[in-house]
Each structure stands twice: as structure tokens, then as C-alpha cells.
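Just one protein chain is left out here, and the rest sit where they should.
Let's look at chain A:
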């Protein structure tokens, strides 16, 4: 009889252990998803490097900061962190040894992460392969290289991102707010920063400049002005492309590492939050007759035909899997021509999107066209398909080139 009981006890014990393991697995899975949503990989993985082993250089006006190794390696990673220590790093920018992390780590947004979500991310990171490799040392100029100097900064700005009250908004909106403002930390690029690198909260999500490119405004009225609808925005996040064009520059790794892996419900929640429960109507651009364009735009048409139309089409229709359409493209619709000018000068690397979707490299035209030709071309693009006046001057263009 005793033997029967002890066997039973063993069996029950095994069931519990199995259940606990399954629960752990579930937490880890959830943590993996949340780490995607928080896009930890984009900064903590070098190009071509081991996942989460750090090493990606993040260029800031103060110097270069390197993403750290967050694999569970005990020497170079975060293998010795407890859940509490991990939470402090995530939400307060505190290292295990008490030193301050640089706010390239977006704890200014993450400080609102739910504790159970932080624990799940930690559980996931502890489950991946440890990589015994040190990330390069961050190299900032004085006084930014003194980490204690961040104490004051943190007091002022450490918790700068605040969410709006949920009241009166749908559940999708609330979920979207958490995904966008906290996990996705979109505001870290799409909000302007002041001289000491802190987010200007009164200009929240109204657009920021990052390494010469504009992370455009995500305010509902501005998104609608540039042609965005909620379904298109969700598609853009899922596939990196939509009728409004394709992701490039700093957004390209975002779709790659993060948003394409998110559930459709979360993506449409993000779109709901950004455009609001009652989204403004997306503006439709009316075709403009060539004769009514500015002289600059009229000249610009020939520049467009000379160097763009081969891929983007004479009528801006684009070519599937080669180059996006100009008709309806959101970059042309940004009142500030910064991105349009930069992209024409720099080009875009070949890009892979979801499924078999690809876009071919776009050549850069720096040094190929003079300032007048570039200005004319940009004006044509603005006026023909951007719904904007073709009024950029060569002086403004020259300024954008060096910015």
C-alpha cells in the first residue's frame, strides 16, 4: 500500500514539474514576443552578429554608443542579473553594478513596462544561447563619458514618457498606446530632442531628426495629411510596405527585427492608437496639370524622366518588386523635403521584406546632378504626387545637403 502511495506521489510530482516547465515555456514564449515588440534586437545585435550579443554602433551627437551583450553569458552578458536587477536596468537605466546606462537605452519609455512583461522578457533572454564576447566599449566625449553625470539627467528626464489616461478610449487604443509608447518606444525617434538629448515632451511624436533623416510626425492629423489610414498603417508595420511606400533608413531594421513578428491584433491596435478611435480622413492628392506647375517643377519632370522613371515609371506607377510607386508615396508628402532630398542623394540599399518581396537598391545621385537639377526634380515630385507646392529653393536644398 505504501508503495502505491509513494508511486502516486511521484507521479503527481512529475505532473507538477511538467506543468511548471510548460508554464515556464509559456512565459519564455511570451517574453520572446515582448522582446520583439520592444525591439531589443535592433540595438543589441550587430549586423551579421549573434542575436542579442551586442556590438551595434549607435551614433549620437555625443559620440558612439554600442549596444551591449544581453545574452545570459555571466562574464559579458546579463547572466548574473536577478529579475529585480533586470527590471531596474529596463525601467531606470541602472546597471547591476549601479552605474547608469546611457539613455540610448530607452528606459525613458520602458519605465512604464509592466513588471510581469519585464520578467517574461528576462526569462526569455535567460533561455537563449550565452555568447561569451564583449561588446565594444562606448566612446563618448567629455562630459558625456562620465556616467554619474546622468543622475541629474535622469531626475529630469528619466521618466519623461507618460501615457495618456485610458478613459474614453477603446481597448484597442489602450493596447496600442502601450505597444507604441512603451514597448515600441516609437517616441524615442519620432519626438524631437533638446540640446542635451532629452525628449521634448510638449512636442511628443511630432517628428525628430536622426542622423540627418527625419523620423516623421506620427500625430494623427499629420499621418492623415500624408495619406495614412489605419489598415495601411497596420500593413506597413507588418510588411514594411504599403501603398505609401516602403520602410528605409532606421525604420528598415524595425520591420525586420520587430513589427513583422507582431500579431495582427497588436498592429491594428498600434494603428488605432496613432490615428485615434475616430481617425481623420486620409487626404487624397489631386493630379496637377503640368502647365500649372512651377517653372522649377516643369524642368524637374525631365530630370525625373532621366534618372528616376527607369524604375519608378514615367507616371510614378513604380515597378513591382523593383521600385515603389511615387504616386501615393508618403515621403513626397512630407512638407519638409529633408527625407526626399537625403534619399535621392544617398540611395537605398537592396531590401528584403516579408515573403518573397524585395526592392532593388536605389542608386544615390550625390555628385551626379547639380543643385539646380536636384531642386527641380524634388519640386516636381512634391508637386506631381505630393500635393505640395514646388517651391523648394536651391539654397534650401544646399542647406539640407549639409544638415
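Quick notes on this one:
Definition applied: a contact is a pair of C-beta atoms (placed from the backbone, for glycine too) under 8 Å apart; a residue touches a chain by one contact, two chains touch by 3 or more; residues count from 1.
Just so it is clear, contacts and distances are computed from a predicted model.
Comparing "Putrescine transport system permease protein", "(2Fe-2S)-binding protein", "FprA family A-type flavoprotein" or "VWFA domain-containing protein" against the UniProt entry of the hidden chain yields the protein name "(2Fe-2S)-binding protein". Touch with the chain that is not drawn comes from one residue among A:89, A:309, A:341 or A:400, which is A:309. When the omitted chain is restored, the residue from A:322, A:335 or A:398 that touches it is A:322.
Chain A meets the missing chain through residues 301-302, 305-307, 309-311, 314, 319, 322, 360-361, 363.
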